[in-house]
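Single-structure report; data block below.
All protein chains but one are shown in place.
For chain A:
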């Protein structure tokens, strides 16, 4: 993996001429987690999809640049709320999807190591339907890591999980994605408060930076400062109007 770059998104987006978000600048610090928090429809997923080079249905006027000047799109790994596991493929095959799609040799040793780190070594030959929601999302995380990209884009990856599994997944992701530039798009103030090295609240009015709690991430679920931050974020979301 190449060193993780910082990413800067500057610009505005519109859908059929109607503005989706006003001109904004979002900076992702190198090798840090940036949490983009907002309600539905403010365009936070659009920002993530623009960085990934995916269809957004919106017209974007602006630039997306990396601090090292190299192209961004081919250096991102992507994980969404839906685990996107292929139902006909086994856990191991799903993890190796990227290599198979590019016609590359699958790195077996790396795959086994990642399976162990997401605690699914005994499940390599199972199909997704045989796994629980949390296990499936762990496979998706392992598949994201198999890609070994310096930039990781997470589009509400934990929001379909129950509270306990979600907290476990947040900690596992924080541990395994250390050293990469991560953008986490979420609508959950608690998640942003736990995980963000920097936190940006996105509303119809644009981006508002919020100082993260001082504790090291992943922060404890009952850390007082983290809970206060969560409350403050919640208030901002509600006052943001959307």
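The rule we apply is simple: a residue touches a chain if its C-beta (ideal position, glycine included) is under 8 Å from a C-beta of that chain, and two chains touch if they have at least 3 such contacts; residues count from 1.
Following the convention adopted for this analysis, contacts and distances are computed from a predicted model.
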Among "Cytochrome aa3 subunit 2", "Pimeloyl-CoA dehydrogenase small subunit", "Putative hydroxymethylpyrimidine transport system permease protein" or "Multicomponent K+:H+ antiporter subunit G", the UniProt name of the subunit that does not appear here: "Putative hydroxymethylpyrimidine transport system permease protein"
Options A:6, A:97, A:124 or A:160, residue touching the unrepresented chain: A:97
Chain not shown: contacting residue from A:9, A:52, A:66 or A:141: A:52
From A:1, A:15, A:86 or A:125, residue that would touch the chain that is not displayed: A:86
Footprint left on chain A by the chain that the document does not show: 49, 52-55, 74, 76-78, 80, 82, 84, 86-89, 97-98, 100-103, 147, 153
